[in-house]
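Note that one protein chain of the assembly has been removed; the remaining protein chains are unaltered in position.
So, chain A:
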Amino acid sequence: MPSTPVIGVLALQGDVREHATALAEADALARPVRRPEELDELDGLVIPGGESTTMSKLAVAFGLLGPLREKVREGLPVYGSCAGMIMLADKILDGRDDQETVGGIDMTVRRNAFGRQNDSFEAMLDVEGVEGGPVQGVFIRAPWVESVGAQVRVLATVPSGPAAGHIVAVCQDNRLATSFHPELTGDHRVHAMFTDMVRSAAR
C-alpha cells in the first residue's frame, strides 16, 4: 500500500473542492469522480456535502448508483458529510419518495432535521477517534441520525442546545459519516482519520 492513497470525491454536485483540499492536507491524492469507470482504482471515496436530491438524481441518470453500491458492498472505504451522510444511509426520513441512496451504513437518517438555513449553526463537538480536542462542527440544513443498527458505532452527538443528544457522526466498518462539514473549517483531522481508515483497509 503506497503511503499516499488515492481517494475519489463524488463530483456530481456540492463542495467537492473543499473535500479535495482537506484530503490533500491529510496526505491523500484526491480525484474527482463523475463516471462509473472513474470508480476503479480508488482506495477510498468521499461523498461531499451538497443537495442530496440532486446528487441522487444525477447518480441515477449517469449510471453511477449501481456501481457505487457495488463498490461500497465490496468494502471500498467511504466517507460522507451532510448530503454524503444521507447517501450512505440505509434508510432516510423526510426525503423525496423516489430518493435513492447508496446505503452501506445501517442507520436511519432524517433529512434537514435541524431545520432550515436560519437554524444552521456551528458548535464544538467531541468526536471519538479524533485526537487533540473538540472539532468545530458546521451544520448546514444538516441531517441527523435517528437510529443505528448494532454494527454502527456512534462517534459524536450534539453536546448542547435544542438538538442536544442527537447523533451526528457514525462509523460502520470502514464507512464513516458526519452530519457536519469538517471540510469547511480548515481543520483536517476528520479527513486524516478517514485517510487512516483507507490505509488500514488496504493493508
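Quick note on the criterion: contacts are C-beta pairs under 8 Å (C-beta built on N, C-alpha and C of every residue); 3 or more make two chains touch, one makes a residue touch a chain; residues count from 1.
By our rule, contacts and distances are computed from a predicted model.
Undergrad: Report the protein name recorded by UniProt for the chain absent from the figure; options are "Septum site-determining protein MinD", "Pyridoxal 5'-phosphate synthase subunit PdxS", "Quinol oxidase subunit 3" or "Acyl carrier protein".
TA: The correct option from "Septum site-determining protein MinD", "Pyridoxal 5'-phosphate synthase subunit PdxS", "Quinol oxidase subunit 3" or "Acyl carrier protein" is "Pyridoxal 5'-phosphate synthase subunit PdxS", the UniProt name of the unshown chain.
Undergrad: Can you work out which residue in A:Pro5, A:Gly50 or A:Pro77 touches the chain that's missing from view?
TA: A:Gly50
Undergrad: For the chain left out of this view, which of A:Gln13, A:Thr101 or A:Ser179 touches it?
TA: Answering carefully, the residue with contact to the hidden chain is A:Gln13.
Undergrad: If the hidden chain were put back, which of A:Ala123, A:Val152 or A:Met197 would touch it?
TA: With A:Ala123, A:Val152 or A:Met197 as choices, the missing chain is touched by A:Ala123.
Undergrad: Using the touch rule from the top, list residues of chain A that touch the missing partner.
TA: 11-18, 34, 49-51, 53-54, 57-58, 61-62, 82-83, 94-96, 111-112, 116-124, 134, 136, 138-141, 158-163, 181, 184-186
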